[in-house]
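Every protein chain but one is kept in place in this view of the complex.
In this document, chain identifiers A and B correspond to the written order of the chains, with residue numbering beginning at 1 in each.
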Amino acid sequence: MSGTVKKGYARPLDLKHGRVDLSHGGGGRAMVQLITELFANHLGNEYLAQGNDGTVLPIGTSHGPGRLVVSTDSHVVSPLFFPGGDIGCLSVHGTVNDVAVMGATPLYLTAGFILEEGFPLADLARIVTSMARAAADAGVKLVAGDTKVVEQGKGDGVFITTTGVGFLPEGVCLGGDQARPGDAVLVSGHIGDHGVAIMGRRENLSFDAPIQSDTAALNGLTAAMLASGARLRLMRDPTRGGLAATLNEIAHQSGVGIHLDEAAIPVRPEVEAACELLGLDPLNIANEGKLIAVCAAEDADALLGAMRAHPQGRDATRIGRVTDDPNRFVQMTTRLGGRRMVDWLAGEQLPRIC
Amino acid sequence: MKYVDEFRDGEIAKNIAAHIAAEADPARRYAFMEFCGGHTHAISRYGVPDLLPANVRMVHGPGCPVCVLPIGRIDQVIRLATQRNVIVCTYADTLRVPASDNLSLMRAKARGGDIRMVYSVADALKVARDNPGREVMFFAIGFETTTPPTAVAILQARAEGLKNFSALCCHVLTPPAMRHLLDAPPIPGTPAEDLAGFVGPAHVSTVIGSRPYEFVAADYGKPVVIAGFEPLDVMQAILMLIRQVNQGRAEVENEFTRAVTREGNLKAQGLVNEVLELRESFEWRGLGQVPFSALRIRDAYGEFDAERRFDMPYQAVADNKACECGAILRGEKRPVDCKIFGTVCTPENPVGSCMVSSEGACAAHYTYGRYRDEVAA
Partner (left out) sequence: MCLAIPARVVEIADNDQAVVDLGGVKKDVSLALVEDVRVGDYVIVHVGYALTRLDPEEAHKTLALMAEAGLNPEAA
């Protein structure tokens, strides 16, 4: 026994084999250690380093005249790790995108973690590094955070809530109530990937060409779209409820109808096949790296050009138009040449046998 | 997807539509019943009515196994889950059907009932193997397509010596339901009044064959054309029905020759016969008691029969008074004829089962077709 342990030595977190326990949420030294060695280590920056109860941000002084955009999202996805992503990057992308589709530049994020006692620290480390990478890629900084621990059995491993803050310059006025009859409706790429990546895992489907979640930050794409000069009315990301829910929301908010062309809606063949097997409709399935845009019809080509020039918009295409409809229906010309409504679902989409 | 996409081709649809328009006699009105809920769904989902001339109309039938489940059966399952602590395994379709006391299986689950959605009865067997200390009950619904898997599962449970697995057998039969409908006197002014023929179910027929429908032509003089599941199949079947009507024929024809033969799947039929037998009578939502229209588990496999195992007698419960599911299932009314359609009764708050199942006439119309009501209004 050498007895030469350095003064002030503190045993580091066992990120390989350790697990979250109740002390990590207790506000004491164990929690500080978790924050310092894991969260701040990967997500730290000059704002987080302020180390106070509230973080002071320079918004309003460094960006010129404009407004703030704020958005918040909670993430409870299961499984936590799925093909193409995990709850960490998903929580960054989701909130970044909600800010970006308003036409704002996302700047700052906060993150609240609810951890379940017993959750492996190795998995938490994976999630946190994934968040850090996603935030860096999107150019946003994590400026405040919180951690709580609940007893085993009372949480699904980890829940994450992120809030995003962005800067919206004067003159940009996008909104769900801005769509006008005659406008073009565009989508930035293939729909249904995220939901099928998750459900396929759950239902034990295996894929030749594996379907990955499309989770991605879209602020680069939205910036390119705003710079294109097209008269953009709104952008929105079709997450829960899929394309159908989002288009119905827009139709209701704007007091218009929407008419889609089924043959124009991009769906990967494997996504379509998985939906057939499970009895699901791709229009109702969540997307985490796509957006819908509505613009003046004459500007659609220019907007599509700008989108396709960007990696997140290569497969962007026009899928329909806004119509004058007091009933605010979303309708579609089917591949067969008939017509049907695209309604939003009452609840969660469930696979059917009938 | 091979053998799927080809049967959804828009160009061929136009071709068949042109034939239908050319051959439908403008002096006649043609009303055909698509018995099967899967066809109801396909017709709505692809907008087939837009490709038919105004004098060719489709009438919805009762071939939706969820729609014809009486409230009392859902109550039985809810009681098992909430009062007897049984793990209930069910196909997703049943979860939202409204039952007594403002409950459904989904709501019972929210109140602590261990109710699990399965894609296949094989998953239910797995739950039983994984939970040897608990009773596991499979809610066996469906027409003849879904029945053989249940029989296979029970045989497998017997072979494995599973002691905690049972099924609540609510499997129903297509031909007796068709006969029941045909026996009812047609009510003037209803969609089913001038019913000229049937589009026969696709996948039921792969199991039972085309022979069991021959009585419809022989005894009632109405043509039946068995149609595949895709929209082109349905349209081709409609064309074949129009031809039969025009030529004064009443035969059973098969459009779905790639999967249906006259005799059907004898192996599947044999397995079903081994495990299940006819019930003398069974209550159908909307049709009331229908003789020899459903199956129960034979005595030889009695230990797998949930009704015996849990001593759960069936109690009939009346439908909501405003609910017109019954009339709609019989083809006497259309969804829009129901006073609460789309107002009190919606997919978010279904009052009757026709609004729950994606194949129910009301759900199909609400979800896919209600824009037509606005146009007509």
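Here is the rule we use: contacts are C-beta pairs under 8 Å (C-beta built on N, C-alpha and C of every residue); 3 or more make two chains touch, one makes a residue touch a chain.
All of these numbers come straight from a predicted model, not from anything done at the bench.
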| item | value |
| --- | --- |
| Contact residue for the chain not shown (choose from B:44, B:104, B:146 or B:353) | B:146 |
| Contacting the left-out chain in the complete assembly, out of A:165, A:274, A:291 or A:332 | A:274 |
| Residue, one of B:57, B:73, B:109 or B:203, that touches the chain absent here | B:203 |
| For subunit A, residues in touch with the removed chain | 200, 204-209, 269-270, 272-274, 276-277, 279, 352-354 |
| Interface residues of subunit B (partner: the chain not displayed) | 1-4, 6-7, 12, 15-16, 19, 22-23, 25, 36-39, 63-65, 91, 119-123, 142-143, 145-146, 148-149, 152, 201-204, 206-207, 228-229, 232-233, 236, 243, 246-247, 255-259, 265, 267-268, 271, 359 |
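Assume only the chains that are shown with their structure count from here on.
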| item | value |
| --- | --- |
| Chain centre separation in whole Å, for subunit B relative to subunit A (CA means) | 39 |
| Residues of subunit A touching subunit B in the complex | 203, 263, 269, 272-273, 276, 278-279, 327, 329, 331, 333-341, 343, 345-347, 350-354 |
| Residues of subunit B that touch subunit A when the two form their complex | 1, 4, 8, 10, 13-14, 17, 37-38, 41, 44-51, 64-66, 91-93, 95-96, 117, 119, 142, 146, 231-232, 346-348, 357-359, 366-371, 374 |
